[in-house]
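One protein chain is absent from this view; the other protein chains keep their places.
So, chain A:
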């Protein structure tokens, strides 16, 4: 059967909206789409920001509002709790990042609630190069072209690449 827009749920449609800064990822891959409810010609989509200052948030809201408009009146809510972490990026999302040359974030596990120690030495664990797989890499800048990435260089293939920071 040929799928038409009316066969699809608002969730399916919302889940396919892509991140404006990381267009290889959908909002579902990224783990920022929390819920989509639909009744009485009204759709409420709830997303959570990656960073509170993420400029992409406005674009995500506008894209969701536009794509969901066929289902009725759309409200896009933003919820801060529970906070987003890169652990919410799906395996599919990690695969797509690596494919696009962006080293995916490490799993960080549950957050500690205690103080955060300052480390002056470079981290022991190196980010693997998404091109050649080498772990012989060095961080060029902790802040890359977008708020969520760092800039890293591979010493083996000598190519610079982005690393989505574990946060």
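Quick note on the criterion: contacts are C-beta pairs under 8 Å (C-beta built on N, C-alpha and C of every residue); 3 or more make two chains touch, one makes a residue touch a chain; residues count from 1.
By our rule, contacts and distances are computed from a predicted model.
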(message) Since a chain is absent, check the UniProt entry for it and pick the matching name: "2-oxoisovalerate dehydrogenase subunit alpha", "Nitrite/sulfite reductase", "Phenylacetate-CoA oxygenase subunit PaaC" or "4Fe-4S ferredoxin".
(response) "Phenylacetate-CoA oxygenase subunit PaaC"
(request) Touching the absent chain in the whole complex: find that residue among A:10, A:31, A:130 or A:144. (result) A:144
(request) May I ask which residue of A:36, A:57, A:89 or A:102 touches the chain that does not appear here? (result) A:57
(message) By the contact criterion defined above, which parts of chain A meet the unshown chain? Give residue numbers in ascending order.
(response) 46, 49, 51-55, 57-58, 61-62, 65, 76-81, 83-84, 111, 113-116, 118-120, 140-145, 147, 151, 165, 167
